[in-house]
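Only one protein chain is missing from this complex, and each of the others stays in its spot.
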Amino acid sequence: MLNPNRFFNPNPEVRNIASELYKEIKDLPLICPHGHVDPRLFAYNKPFPDPSALLIIPDHYVFRMFYSQGIPLEQCGIIPLDGSSYEKDPRRIWKLFADNFYLFAGTPSGIWITAELEQVFGVKEKLDAQNGMDIYDHIRNKLVQEDFLPRPLFETFGIEILATTDFAADTLEYHKIIQKSGWKGKIIPSFRPDDVTNLLHPAWRKNIDTLSEITNISITSMPRFIKALEKQRTLFKSMGAVATDHGIEMPFIHALSDMEADAIFERALKGTITRNDARLFTGHMMMEMARMSCDDGLVMQIHPGCLRNHNEIIFEKFGPDKGADIPLKTEFTRNLKEILNTYGNNPSFTLVVFTLDETTYSRELAPLAGHYPAMRIGPAWWFHDSLQGIIRQRERVIETAGVYNLVGFIDDTRAFPSIPVRHDLARRIDSNFLAGLVAGHIIDMEDAHRMNRALAYDLSKQVYCKDVT
Amino acid sequence: MLNPNRFFNPNPEVRNIASELYKEIKDLPLICPHGHVDPRLFAYNKPFPDPSALLIIPDHYVFRMFYSQGIPLEQCGIIPLDGSSYEKDPRRIWKLFADNFYLFAGTPSGIWITAELEQVFGVKEKLDAQNGMDIYDHIRNKLVQEDFLPRPLFETFGIEILATTDFAADTLEYHKIIQKSGWKGKIIPSFRPDDVTNLLHPAWRKNIDTLSEITNISITSMPRFIKALEKQRTLFKSMGAVATDHGIEMPFIHALSDMEADAIFERALKGTITRNDARLFTGHMMMEMARMSCDDGLVMQIHPGCLRNHNEIIFEKFGPDKGADIPLKTEFTRNLKEILNTYGNNPSFTLVVFTLDETTYSRELAPLAGHYPAMRIGPAWWFHDSLQGIIRQRERVIETAGVYNLVGFIDDTRAFPSIPVRHDLARRIDSNFLAGLVAGHIIDMEDAHRMNRALAYDLSKQVYCKDVT
Partner (left out) sequence: MLNPNRFFNPNPEVRNIASELYKEIKDLPLICPHGHVDPRLFAYNKPFPDPSALLIIPDHYVFRMFYSQGIPLEQCGIIPLDGSSYEKDPRRIWKLFADNFYLFAGTPSGIWITAELEQVFGVKEKLDAQNGMDIYDHIRNKLVQEDFLPRPLFETFGIEILATTDFAADTLEYHKIIQKSGWKGKIIPSFRPDDVTNLLHPAWRKNIDTLSEITNISITSMPRFIKALEKQRTLFKSMGAVATDHGIEMPFIHALSDMEADAIFERALKGTITRNDARLFTGHMMMEMARMSCDDGLVMQIHPGCLRNHNEIIFEKFGPDKGADIPLKTEFTRNLKEILNTYGNNPSFTLVVFTLDETTYSRELAPLAGHYPAMRIGPAWWFHDSLQGIIRQRERVIETAGVYNLVGFIDDTRAFPSIPVRHDLARRIDSNFLAGLVAGHIIDMEDAHRMNRALAYDLSKQVYCKDVT
């Protein structure tokens, strides 16, 4: 069902070149240096329960669309926090999904799910209201087979390395189980300290206590907080981590004096901080994180510019990550000045910047990455990790920063079985993008092969995994 | 003269698919749920006076371009408010138009007028300095014929429903004349209360008096103002209205306490308001309008982000709507939070959001519409209602929000005879856009036909006219 030339330009010349370029990179291993797959999958290696639990309930891209069309989240199997009723029958949830799958026409979710159904599960028809339950049964039958367990799938997918995203106070017990199991799959943690660097986090005080407990450092002051974080970074690194990650509402970054930082931290311990304290503190912690990265070599990633939980009714009823996070205008030129002036000329520092504000591609990010040795531009992120979104990024960034100041493709997904189709889509888009440049006599095939390999594999390998053996 | 494949991709594969898709929707009736056609046209059904009065003098898209090239507005037949002289001879105005028509090459006005001349008036040549006056005579001869009267044209154009835009204190007398006339053409009003919700409107006080008078409610306080608006909404609904419309400089929306709102309204009655009072009041009235829409079911439309009358010299000499309204950066994520949190989960509310800031398509509007059940994204508006403008919107919005969170095409015009060519352009662009997706194996023909029909007819019918019989 999937056309071998899908996503290529219909112009025969471009299509042929794209196909030739794609052939050379399509089977390269997958580097996944940032994402949200649950490490328990590989620690326990248990079968996935059912098609709905696998493909619908954990995917906010999917139920978000249904909600926008008036379908209550309860009917999608999303569990209300207040204990009220919701749909528990995976078959009824799947029925809803199949009936409404046409809503995804032209969206990346539509592309990914269609490809996943065929390439992972061998489904030969387009999902619709008629064939929905047959396809459900077909997938359910696959899921009980040995080669559909998480570890065999990881191997089938050709994943070379997969980073999870983990809380600063995590003990990494599932990573330890995986490493002790003798299984060869490379699953590594990433250090994401948002829940302790954001003083407004509802559980901040509790998170500090957890961090105290697991580090054996009683966090009673700013210096001890820093020490605890450094200790955890060491743990993460010893478990294979190559990067940290920071989700911040705005990329405001500015070092406070020790006295200022200490004072805010003490107010936070007493529960008397203001909004502005929290903003300053997060900005300061970004400088601290950059400083630590210069020391321990962890790549620093920032994911800014999202107003989380925009819909408070949904947040209160169902919690976070329910498809109601909405991007904000974002500014980098002024906001990154201090961090780049302080650490951006340092050869042992790497800062990967993501954005949800596409206007910053050509205006701010490409000029910055085209100058500072430390800075790299992350791939088109989240809403923009789509066919047109990736093309827009390539067109706006490469002319100023070249290809070699990017980091290639990153899937950034919590939907484990979608990983290969996401990489495949990106590889097809880049092959086609470069084929357009070749057909337009802007680059030649030698350049195109090199650039294509860089985007598909070499760059993420070099930036994130240069020390991984 | 018009090529049957105009506006389609020159790639033969895409062109053929586009042509096939277009064939299926090109003759669907036209739904026009928002626009600025004068209802008097259909109340009196008199012949249009002459080609210049029809095509040039009322069209600020046209004379704006001439003015930008140094041609005084007086020469275009625009009447100065101070009684000074202007060109009254329609033939001399048309001559100027024909001589300078080349300025419109590559603009939507150029496309619309060319198509209108051929499709509505049967002109077989491109308008230029040579043939200008022959074409003038040709059109003038048509305008006196019976089938070029407004009502017959409405029928020829295949318009199913046409909404006008009307002042909150309008008595809808022309709509009443139309309805009483027995003519079957469906002309409905829309409720646009800007002139009373914007406290800075120069005639605000006078408008309040008019509203008092026609509603028989003496508007001496905020509650009575609200009551008068509710009464007028009831009148509009009884005359067939399906929507309200709100032109606001910034989409700042926030409910005041009753006490705050009352106090500002009292200051307004006394003529002692500040700029900030006006800003807060408009923001508050948007919440009131949303509340009323939940009750009466009128679709709420907002058209924000335009600095009106940027050129004060032109405004003072000629008045508003002279081509000097300039867009502003616009923000929706934070600004729409309160209205969407309050009413956006309500199944009886529909909010259609338009924008002149294209950066908000992928960053804000598509994520919002892809989540909130109440929200829909309006079509590419005003300056962006163009070939590239519509494509940009489709490419930035559909991947995140899908097709079914849009409202299809809306012509939004005061130029009545351009309505069919505007719809035709949009239908061609969408057919071609979808053909590209089919040729790229992103969607199949079944999806494409469904999406194309949705964009051409089904969506605007469903969103606006679900209760119209």
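Each chain gets a letter, A and B, in the order it is written, and its residues are counted from 1.
As a working rule, a residue touches a chain if its C-beta (ideal position, glycine included) is under 8 Å from a C-beta of that chain, and two chains touch if they have at least 3 such contacts.
None of these values were measured; they are calculated from a predicted model.
S.K.: One chain is left out of this view; which of A:Gln75, A:Ser212, A:Thr234 or A:Ser362 touches it in the full complex?
M.R.: A:Ser362
S.K.: Taking the full complex into account, find the residue in B:Ser212, B:Thr234 or B:Asn311 that is in contact with the omitted chain.
M.R.: Spelled out, the listed residue whose C-beta touches the missing chain is B:Asn311.
S.K.: One chain isn't shown here. Among B:Arg140, B:His384, B:His423 or B:Lys461, which residue touches it?
M.R.: B:His384
S.K.: With the full complex in mind, choose from B:Gly323, B:Gly344 or B:Gly402 the residue touching the hidden chain.
M.R.: Of these options, the touching residue for the absent chain is B:Gly323.
S.K.: Where does chain B touch the missing chain, residue by residue?
M.R.: 2-3, 5-11, 64-65, 67-70, 102-108, 110-111, 126, 307, 310-314, 323-329, 356-359, 383-384, 386-389
S.K.: Please identify, in ascending order, the residues of chain A that touch the omitted chain?
M.R.: Residues of chain A in contact with the hidden chain: 11, 13-14, 331, 333-334, 337, 340-341, 344-345, 347, 359, 362-364, 366-373, 375, 395-396, 398-405, 436-437, 439-444, 447, 450-451.
We adopt the following convention: only the chains that are shown with their structure count from here on.
S.K.: Distance-wise, how many Å sit between the C-alpha centres of chain A and chain B, to the nearest whole number?
M.R.: Their C-alpha centroids are separated by 40 Å.
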